[in-house]
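Only one protein chain is missing from this complex, and each of the others stays in its spot.
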Amino acid sequence: MPSDLWSLYALMLKSRLFEEATAKLWHEGLISGEMHLGTGEEAIIAGVVSHLNDGDAMALDHRGTAAMLMRGVDPILLLREFLGYKDGLCGGMGGHMHLFSKEHLAASSGIVGSEGPAAAGFALAAQYSRPGAIAVAFFGDGAMNQGMLMESMNLAAIWKLPVLFVCKDDGWAITTKSESSTGGDLNERARGLGVPALDFEGCDAAKVWDTAGTAIERIRSGEGPIFLHARCVHFEGHFLGFQPIRIVRDPLKEMPKVAIGLTKSILRLDGAALSERLAGLKNVMSSVITTLRDPRRDPANDPLLHTRAALQSDPVRLKELEDQLEKDINNILKIVLGEVPS
Amino acid sequence: MPSDLWSLYALMLKSRLFEEATAKLWHEGLISGEMHLGTGEEAIIAGVVSHLNDGDAMALDHRGTAAMLMRGVDPILLLREFLGYKDGLCGGMGGHMHLFSKEHLAASSGIVGSEGPAAAGFALAAQYSRPGAIAVAFFGDGAMNQGMLMESMNLAAIWKLPVLFVCKDDGWAITTKSESSTGGDLNERARGLGVPALDFEGCDAAKVWDTAGTAIERIRSGEGPIFLHARCVHFEGHFLGFQPIRIVRDPLKEMPKVAIGLTKSILRLDGAALSERLAGLKNVMSSVITTLRDPRRDPANDPLLHTRAALQSDPVRLKELEDQLEKDINNILKIVLGEVPS
Amino acid sequence: MKTMFFTQAADDALAQAMADDPRIVVFGEDIPLVRRDLLVRFGPKRVRGTPISESAFLGAGVTAAMAGLRPVVEMYMVDFFGVCVDALLNHAAKTEAFSGGKWTVPMVVRAPCGGGYGDGGQHEQSLWGWLAHIPGLTVVVPSTPADAGGLMLASLQNNGPVIFLEHKLLSESWLEFLGSGARKTVSYDIPAEGAKGEVPSKWEPIPLGEAALRRTGSDVTIVSLGVSVHRALEAAKILEAEGISAGVLDLRTVSPLDKTTLCKAVKQTGRLLVVDEDYETFGLSGELSAVVLEAGLSCKYARVCTQTTIPYNRNLEDQALPNVERICTSVRQLMK
Partner (left out) sequence: MKTMFFTQAADDALAQAMADDPRIVVFGEDIPLVRRDLLVRFGPKRVRGTPISESAFLGAGVTAAMAGLRPVVEMYMVDFFGVCVDALLNHAAKTEAFSGGKWTVPMVVRAPCGGGYGDGGQHEQSLWGWLAHIPGLTVVVPSTPADAGGLMLASLQNNGPVIFLEHKLLSESWLEFLGSGARKTVSYDIPAEGAKGEVPSKWEPIPLGEAALRRTGSDVTIVSLGVSVHRALEAAKILEAEGISAGVLDLRTVSPLDKTTLCKAVKQTGRLLVVDEDYETFGLSGELSAVVLEAGLSCKYARVCTQTTIPYNRNLEDQALPNVERICTSVRQLMK
């Protein structure tokens, strides 16, 4: 089956609009705590999730909203959950890091790497009770250094568990560049754990759809787990209000908060030799500078623009679709916010 | 420096005799709890440990006696520790799974895989305070599936820590064959974590000495960690009194203990279909049969015999050496057992 | 009536449940050997060995339970939860709450625990109080074969995660495996009543959270669990000869705690001695005093617990773990 770009785009745009609305509510203070968006990784999610059927399961990380939404969880329930309402998806008990839908066999966790064991367990249950069903684990590149994720790739390999391990590699774990924290090569690592690896750009929804489709077919047929390694960007950085992004976007306001402490510290009497101090400063500055030069800032990496470009040959249908989705999201907001929180 | 087979053999034989004496005391009930010997892996230990200098550190697993002994820890202190004496190496508080020598920067643990983080920490301290010093981690093939060991290989790689990771691969983790529990390839796994891998037979002390020597030189020079993967056998199985070995050695006595329960269970009314039950039985039997056919039972795999063969060209010196070591061990036993336990 | 060994009873109840319920699967390290009797009856699909990857397979147990299985996940020893307790702390224990009560984790985690045979401080811990601190976990510690079976059945029927701890000194198969099977030269202080005893012909669940009064007594209530229950009973006999009447209450489940029975007993005697092989501070022994005070009761209170890392030396070990002598001394002190 060839990829249907229109429906992939619809999924992605719906998710994007939903998460942008979420961001607004977060900035308005209606959503508490941290907020990690999946914006920028929509092509990976859409390309994988649209292959899933009833009985397939998902194990999600701290960035689980997009996958839940695209899998078919009611956006109204999601939004109510973010707002902490009693009639939210989890009764207001979970929040965006702990989204659970029993109906969709989908579970999230804020513990980095725990998606590995979780997907393995879902897949084990599938082996017994739902032949042909699979489990997908979505996680980041940083998670690849968490032991339990590696352990579960090995476990899936030897038990031939139907797991698709999807690494959404944005090159970062919060403010840590993966190239400075990850040795070797992730694909070789997966293979060294007995899991075949496929590596590709995650910005191209059609490409993801094709690759994931082939992989999932093999997994369904009982061949064991596969590792998909897909690159992506996170436009907002790690979470909403992310400090380095704030500095880059509004240096005049944000830089002083950081610079005063730095200046005082670097000039303090006791401490390392000047060369070490400068190395330290370079270290700090480079994380801001890297953010400035970040692929995050390059719209070419936006999976939505990428897909949209391919659809512009039919501008009427495109406009219709986009208008409709915008209306849908506005409707959702109205339904949810129109009600009084309990 | 070419390997000096005579001193390697002396180290190995001393360790063998010491552990055989230990085994005897254990069978006599003078040593409590479990007892894991390093017999069968002496060539690996000797070939690595004889490269170590003051300031080098060791992280050991549940099988740490041989490495402690060969590193120069007083055998009298070791034996007193096994007997639980107040004047043992650890005041009788540790036992053979928890041997500690601050002087030799050597620490053991009974937690499988913890040698990885332990060696990384020793190596980190070396980077600061003992330039050129290294840390060795000794562990088994089963430990390679413990997340923290994999994590610390990655950590060592990115921090260029001076760690030699030594996997003593006997193909087993207690009663579990590694080929049934370990996916992929251990060397590829190490490389996927950024650690170069060297793979070889661990039965040949000279070979180990050479390989380890080259590796350690590179590590001392600051090139980062290396993974040595060496095969070996454990003649006693996992620990003293190991059930499958008992069955193989004395089937008439040991088999009934196991067979009665099995027979009753396989005949019980409710349960799986016959084919599944037979598969289960095959599973149980194969672990005994595998033990029967085990390389453990092949003396060709004894690293001592292997090395001894090369030294037989000088039978006089060989006899002298062996007599001397036997005398030494007997002396140690006399010193330790002659005294009244406190 | 039938008699059985302790672990045999737990396994037998498990087998009965497995015959009734195909959703029950058992996995853990070396389980094909350790549960070989189950393996030959239920086949290798339901009784599996795992790699030494506790985080992976314990975590997998959680979601396998969520997706419809009833996994019995086996840990080699309770001490090794250190490497994987996240699966309990942040997942098994919290899923029901996080999902707004919509999703439960019917998993049994089985682990040998306890000391008294010389394995040293990393292999002889109890940790039941440590685990019970986490809201959302049920923690079971049987002391007799009959309870081992009945509580196993109840654990398998429970809708939330249950940690089922078996004391190695009561377990014929663990002791045989860990070193006594190959030699007659060692002896352990094994409570006969705990290691072998009468069992029903067909297993019935014993409700979780109900303590059992093992002995009535009017002067002091000794509250305990696991092997220590038998130490307490032995002590009570000695004390009886001295004219002290000591009751012994076996908690059987740490969490939920049978507060009613506890308070009733303490109210009658006015004296509470906790005998707890887990570490003394910030755990079960303190909790019991809080429960009593919260109920508005007052009592004289003492405890006999493990205060330090468990020594390897067998004599020091015996002194570090709760023993009959320490119990008697404490009771006599309470009677002053």
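Per-chain numbering from 1; labels A, B and C assigned in written order.
One rule holds for everything that comes next: contacts are C-beta pairs under 8 Å (C-beta built on N, C-alpha and C of every residue); 3 or more make two chains touch, one makes a residue touch a chain.
Treat the numbers as computed from the prediction; the structure is a model and nothing was measured.
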(message) In the complete complex, the chain left out here touches which of the visible ones?
(response) A, B, C
(message) If I consider the whole complex, including the chain that's not displayed, which of C:Thr3, C:Ser218 or C:Thr281 touches that chain?
(response) C:Thr281
(request) Return the single residue from B:Gly33, B:Pro75 or B:Gly94 that touches the missing chain. (result) B:Gly94
(request) Specify the residue from the set B:Leu13, B:Ile45, B:Ala126 or B:Ala272 that touches the hidden chain. (result) B:Ala126
(message) Touching the hidden chain in the complete assembly: which of C:Thr3, C:Thr185, C:Ser218 or C:Gln307 does that?
(response) C:Gln307
(message) What does the interface between chain C and the hidden chain look like in terms of residue numbers?
(response) 55, 79-80, 82-90, 93-94, 97-98, 120-122, 129-130, 132-136, 254-255, 257, 279, 281-291, 293-294, 296, 298-303, 307-309, 311
(message) Just checking the interface: what residues of chain B touch the absent partner chain?
(response) 57, 59, 88-94, 98, 100, 102, 105, 107, 109-111, 114, 116-122, 124-126, 128-129, 147-148, 151-152, 154-155, 158-159
(message) In the complete complex, the non-displayed chain touches which residues of chain A?
(response) 26-35, 81, 84-86, 90, 92-95, 97-98, 109-113, 142-143, 145-148, 173-176, 180-182, 239-244, 246, 257-258, 261-262, 264-266, 268-273, 275-277, 279-281, 283-284, 287
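We take it that only the chains that are shown with their structure count from here on.
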(request) Quick one: report the Å distance separating chain A from chain C, using the average Cα coordinate of each chain. (result) 41
(message) Taking the mean of the CA coordinates per chain, how far is chain A from chain B in Å?
(response) 43
(request) Specify, in ascending order, the residues of chain C that touch 2 or more different other chains. (result) 45, 50-51, 53, 55-56
(request) Indicate the residues of chain A shared as contacts by at least two other chains. (result) 147-148, 151, 154, 158
